[in-house]
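Some notes on the structure that comes next.
A single protein chain has been omitted; all remaining protein chains appear in their positions.
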Amino acid sequence: MSTAVVSIGRFFRYGNFAIGIALTGLVGLTALVSFFWTPHSAILIDVAAKFRPMSAQHWFGTDHFGRDVFSMIMVGARNSIAVGVVAVSASVTFGTALGLLASARRGWIEELLMRMSDLAFAFPAVLTAIMITALWGPGAINAILAIAIFNVPVFARVTRGAANAIWAREYILAARAAGKGGLRITVEHVLPNILNVLIVQATIQFALAILAEAGLSYLGLGAQPPYPSWGRMLRDAQSYLFEVPEQAIYPGVAIAIAVLGLNLLGDGLRDAFDPRLVRKR
Amino acid sequence: MTLLAVEGLNVTLATDAGPVAVVHDVGFTLDRRETLGIVGESGCGKTMTALALMGLLPEAARTAGRILFDGEDLLAADEARLCSLRGDRLAMIFQEPTTALNPVHTVGHQVAEVLMLHRDMAETAALAEARRLLDMVGLPRAAERLAAYPHQLSGGQRQRVMIAMALACKPDILVADEPTTALDVTVQAQILDLIGELVRELGMALVLITHDLGVVGQVTDRVAVMYAGRVVESGPTEAIFAKRAHPYTQGLFKARPSHAGQGRAAGTAARLATIPGLVPDPRSPPPGCAFAPRCPHAIEICRRPPPLVAIGESHDALCHRVGEWT
Partner (left out) sequence: MSAVIVRRLLAFLATLLATSIVVFVVLEVLPGDPAQVMLGVDAEPDAVARLREKLGLERPTTVRYFDWLLGFATGNLGESYTYSVPVLELIVERLAVTVPLALIAMLLTTIIALAAGVFAAAHHNRPGDWGVMLFAQLGIAMPNFWFGILLVLLFAVTLGWFNAGGFPGWEDDALASFQALLLPAVSLAIVQSAILARVTRSSVLDVLREDYVRTARAKGLSKRAALWRHGLRNALIPVVTVMGLQFAFLLSGTIIIENVFYLPGLGRLIFQSISQRDLVVVKDVVMLMVAKVVIINFVIDLLYVVIDPRLRTAR
């Protein structure tokens, strides 16, 4: 009871964490609302209405095709979150499985997996995306794949590091002495104890995934038209920078809010999970 | 002649939970060539006292009282003045030679640095002097060890380097904070003998901080026993060894696995096993005598602040019941 109170107190002692929740919630809510309602269609083209300035009707004005920018930002949130969630979930699943395997088996399996992850770090997400695109052409799926591939070794390493520390604990020795097998110990003891670390890392990688997706769709390697994405909105805005400079602001702010929110959330979770770090400050 | 006079030293640490007093009204004097042992359990304020002497307290610390060094109040001195004294006239040896030496600088450089700083020596001259100092502290093959890094030396060798560094400028006062605690049992005696020998040879005054009475008996002229931030008993080493006036000092003696000579080799695990209870939390000290909750002789009066009672010549104890038991 009292420990719960203490940890809640710890959670909210940090204003950053509250801001993180608020910003992340704002982005999530925007994406959710966009399924039911947007001020205008985010896809319908009306060239006659192009480059409208901010107004009561078009809160953020209209783009070069006359589309309502505010609606596009709302739908764009969906895209960023979808890519982030799918890519990070996929990489958490594979990366964690590999990391747990390496930690449970050690020996040459661990060595091989770690060398392979070293190798994977030589391929930043953009390069992977470029290779995939060269083969199969651009698209949201390919962007997800590239981001996921880049993140698998990240989670494999984090999992292995955290799991190795757990394997050295005494209660694992006790479980082994009781005749439990590697798989059972992994599921019953190791995984629950490294969840904290994984949640924090997933939050941070989510933020990085949104940044990476924005970069890829800016390059045209992400979601394809007419489906709006923040990155491509920036690319379009750049082409008309002299005509409607303000259009280069909104999508960037949207990306920054999403990433900032997730980063603050991740920092806050880390502080809440690890009292040792909090005290150190 | 009095070299160092500590008067009414108080140290308070600012924490999240408010200020915490860690050193209360500590006072002692030290003459030239005199050696003083400060004894107590960890957390009794002995290291904070040592750091206060050096002006190296953590930033969160506030001080009151006076530390008169050669007539000059160190607590009132500015940082530049302290920098010119530290390493030159005041030197310190720390508990952990492994972490107290910088891993990325050579041993020779770390010793030579003090000389370059306070003696305006050029690097080559300072390194030559560093070699002589390392020889003096008994580091084997000192000449080639100048270029060695700390990780290439053993724990005892590292502590020898620390000693060479502290003695480089022949300080007036050497403060040694648990200099043998982190070392192998077999090396502890050697290092302690080395410190004692060099202090005599170079005519320094020594403040030796330890939890181990055996160490004190072997090296020091005077002893101050600290408990919960206060000096509870102080006096000439022989007098205290002959007559322990304070119940806590008694407890310390009983806790030693064996008497003088072998005591210093004792492991720390068994220490104070015979004193029941725990050191009081400095955030909420007990009223009156801080030792009362653990004291076998405590009575009602011990809830009030104890008086300083003279036991013998310059031998005092902070206790209501001196002489009423034994």
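Order as written gives the chain letters A and B; numbering starts at 1 within each chain.
Keep in mind that, in the parts below, a residue touches a chain if its C-beta (ideal position, glycine included) is under 8 Å from a C-beta of that chain, and two chains touch if they have at least 3 such contacts.
Just so we're clear, the structure is a prediction, and the values are computed from it rather than from any experiment.
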| item | value |
| --- | --- |
| Touching the absent chain when the full complex is considered, from B:S84, B:S154 or B:S314 | B:S84 |
| Of B:V6, B:V22, B:I38 or B:M54, the one touching the omitted chain in the full complex | B:M54 |
| Contacting the left-out chain in the complete assembly, out of B:V39, B:M92 or B:L192 | B:M92 |
| Residue of B:L101, B:L183 or B:V199 in touch with the missing chain, whole complex considered | B:L101 |
| Residues of chain B in contact with the chain not shown | 54, 56, 79-80, 83-88, 91-92, 94, 96, 99-106, 113-114, 117-118, 149, 151-152, 162, 165-166 |
| Residues of chain A in contact with the chain not shown | 118-119, 121-127, 130-131, 133-135, 207, 211, 214-215, 218-219, 231, 234, 237-238, 241-242, 245, 248-249, 251-252, 255-257, 259-260, 263-264 |
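Throughout what follows, only the chains that are shown with their structure count from here on.
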| item | value |
| --- | --- |
| Distance from chain B to chain A - Cα centre to Cα centre, in angstrom | 53 |
